[in-house]
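Removed from the display is one protein chain of the complex; every other protein chain stays in position.
Chains: A and B, in written order; residue numbering restarts at 1 for each.
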Amino acid sequence: MNTLVEERKQEWEGETQGLAHMLKPGELDLSHGVILYLEDISVSFDGFKALNKLNLAINTGELRCIIGPNGAGKTTMMDVITGKTRPDSGTAFFGQTLDLTRMSEPQIAHAGIGRKFQKPTVFEQLSAFENLELAMKTDKGVWASLLARLSREQGDKIAATLERIRLDKEADRPAGLLSHGQKQWLEIGMLLMQEPRLLLLDEPVAGMTDDETMRTAELFVSLAGQHSLVVVEHDMAFVEALGGKVTVLCEGSVLAEGDLATVQADPRVIEVYLGR
Amino acid sequence: MSSATLSAPAPAGRVPVTLRLASCLERKAWISLGVFLALSLVAVPVLHLLVPPESAFHVSAYAITLIGKIMCYALVAVAMDLIWGYGGILSLGHGLFFALGGYAFGMYLMRGIGRDGSYGSDLPDFMVFLDWKELPWFWLGTDSFGWVALLVLAVPALVAFVFGYFAFRSRIKGVYFSIITQALTYAAMLLFFRNETGFGGNNGFTDFKRILGYDITAPATRVVLFGLTALVLAATLVGSAWLVKSKFGRVLAAIRDAESRVMFIGYNPLGYKLAIWVLSAVLCGIAGALYVPQVGIINPGEMSPANSIEIAIWVAVGGRASLIGPVIGAFTVNLAKSWFTVSFPEYWLFFLGLLFIVVTLYLPQGLVGLWKQLLARKGGTA
Partner (left out) sequence: MCRSLLTLLFCLWAWCAQAAPPSVLEPALLRQLAAGDSEARIGAIQQLAGSRDPARVGEAAQLLQALEEGSLFAAGERLFLMGESDYRELATGATLAELPEGADGVMVNNRIRGVLANARAALALADPDAAVRRAAARELQTNAAYELEPVLAAALAGEQVEDIRALLVLAHAQANLGNPDAAARLAAVRALEASASPNTRSLLLPLTDPALEADARVREQAARSLKAIESSLALGETLGSVFTGLSLGSILLLAALGLAITYGVMGVINMAHGELLMVGAYSAYLMQSLFRSQFPALEDWYLLAAVPVAFFTAAAVGMLMERTVIRWLYGRTLETLLATWGLSLILIQAARVVFGAQNVEVANPAWMSGGITLLPNLILPWNRVIIIGFALFVLFLVWVLMNRTRLGMFVRAVTQNRAMAGCVGVPTTRIDTLAFGLGAGIAGLGGVALSQIANVGPDMGQGYIVDSFMVVVLGGVGQLAGAVWAALGLGVVTKFLEGWAGAVIAKIAVLVFIIIFIQKRPQGIFALKGRFADQ
């Protein structure tokens, strides 16, 4: 029994460890119903502990909100999940098999994690249509791009997404000329085009009107189930509208977890938000 | 504004990329390209070879060499524009790739001198002078045109690939990258200045006699080289237009504007940057190979950092991220240089220095941008 385990282990060690499935996103192993595991993740910058033994598990199809005061480590956590920052210690798994700490940003994106940044970053020189086209799930190698031709089916998909994010009238405008809220939506649209299994959304409704905010909440709720979503947000009304489980981060680790009402009643959370 | 991607005639509705690819140049651009080719492939040869020198219509050898030389520079400028204008990567070492192509082809031309050199030896004169008895290994096969043609492409490509792979993999960008490319060409210049390196030291290669058996100074050879350069330039323009309009070009522009975003939607910028970088280097190598037989000399001075940074100003003067801009820029700056160095040699550097400052301060889009602005203003008032 033990020797078998050892043999298996050897097979999976070395350079290929954790990468074995990366080019086949379809093989994302969700057999335990959990799409993202973060275990004991620590990251420090020059002595400052941005993340301190963070533990987090996101279920498949779940819509999770992360809240926490400034400097709680929310963005750093996203950086770790998307491969931008390597943790000093701890493990991060996507599904059962994909070790995120060993994959590069594009590999992680291919595996099925999409990210929306705090500050909307769209390609301002390109039109909304082109932005979505670039984000579309397809072969993203150099040769493929050189010879790429847009099929009717792909065109329809882009059109559908444009409609979904209410930018169908702005399709040919350079993205740089869109309003702030529209840019946020365009970025969400780009995320959808990637067809990710897990969406990381960093303050997606910052700068939106109340009306836009509520429509975004509706969109996210409709996405949950097919996709898993992790939303970082300060806007409590928005968090309430999403209605999922809430995790409170503080000083790099999880302070509390539960539905919004429970969390808000937690004295430790109240202290973190009001005590200082 | 990346004018190339935006200035394409906005098609009604959403036209798939395929259709835009087919029209990678506007009709006006195709026509001007045709006129350019007709001039350089038909008019210039006729005016040079058949019209007698006394005639006012005669095109002199000086003019042909000058324009041919500037066309090589224009080719380099287009290559620079691909990497800088579209890729956002400012190289200050493109002179190196130009010189590598030039040196590679120069080796063939040196071998072509045969025993007509001053020492009457099979070896190039500088080797006799150094008391070398046989050709160094890297000169083997350089008497074959095919092999040298391969070298012209492969050497810049290889150097660019190795350097670019390491630089882009470490995500060196912006000014860091510029300074390191400058250091690279500087180091190469020092290396080529050494006699022991085997490329003629300070003097480089010169006194060529033959190319493919033809006399290199014969008017017919000159005209053929001139036409060939024009063809290569035209082909490069068409190819580049196709490239920047392709999805590849748009990914490149996206990398230029927001590199980390591109990574998070699943593109690996390394491959894209490396591809355009190597392509740009190869184009420079070809330009160098066309330059050497026309100008008749190549020496390590071509690798000096000052030369490479001048390439950037050609592009900036003409207008970045437009393909005709670099060509206009290369012609404007180099014609000005020819005029200044004859008429007011001591003022040329003042002029060039001012050009750098004025263009960066007041003409960020170069002459092409200025022209567009003027057109827009005219259109606005009319």
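Heads up, the rule we're going with is that contacts are C-beta pairs under 8 Å (C-beta built on N, C-alpha and C of every residue); 3 or more make two chains touch, one makes a residue touch a chain.
This structure is a prediction, so every number in the text was calculated from the model and none was measured.
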**OP:** Please pick, from B:L140, B:V175 or B:L231, the residue that touches the omitted chain in the full complex.
**Re:** B:V175
Original post:
Which of these touches the unseen chain: B:A56, B:V342 or B:L361?
Top reply: B:L361
Original post:
Of A:D79, A:E170 or A:E212, which sits in contact with the chain we cannot see?
Top reply: A:D79
Original post:
Mind pulling the chain B residues that touch the left-out chain?
Top reply: 90, 163, 166-167, 169-172, 174-176, 178-180, 182-184, 186-187, 190-191, 193-194, 305-306, 309, 312-313, 316, 346, 349-350, 352-357, 359-361, 364
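Here is the rule we go by: only the chains that are shown with their structure count from here on.
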Original post:
How many angstrom lie between the CA centroids of chain A and chain B, rounded to a whole number?
Top reply: 44
Original post:
Along chain A, where are the residues that touch chain B in the complex?
Top reply: 82, 84, 104-106, 109-110, 114-115, 117, 121-126, 129-130, 133-135, 137, 140-142, 145-152, 155, 158-159, 171-172, 174, 190, 194
**OP:** State the interface residues of chain B toward chain A in the complex, per the touch definition above.
**Re:** 1-2, 5-6, 10, 14, 16-18, 21, 243, 246-248, 250-251, 253-254, 257-258, 260-268, 271-272, 275
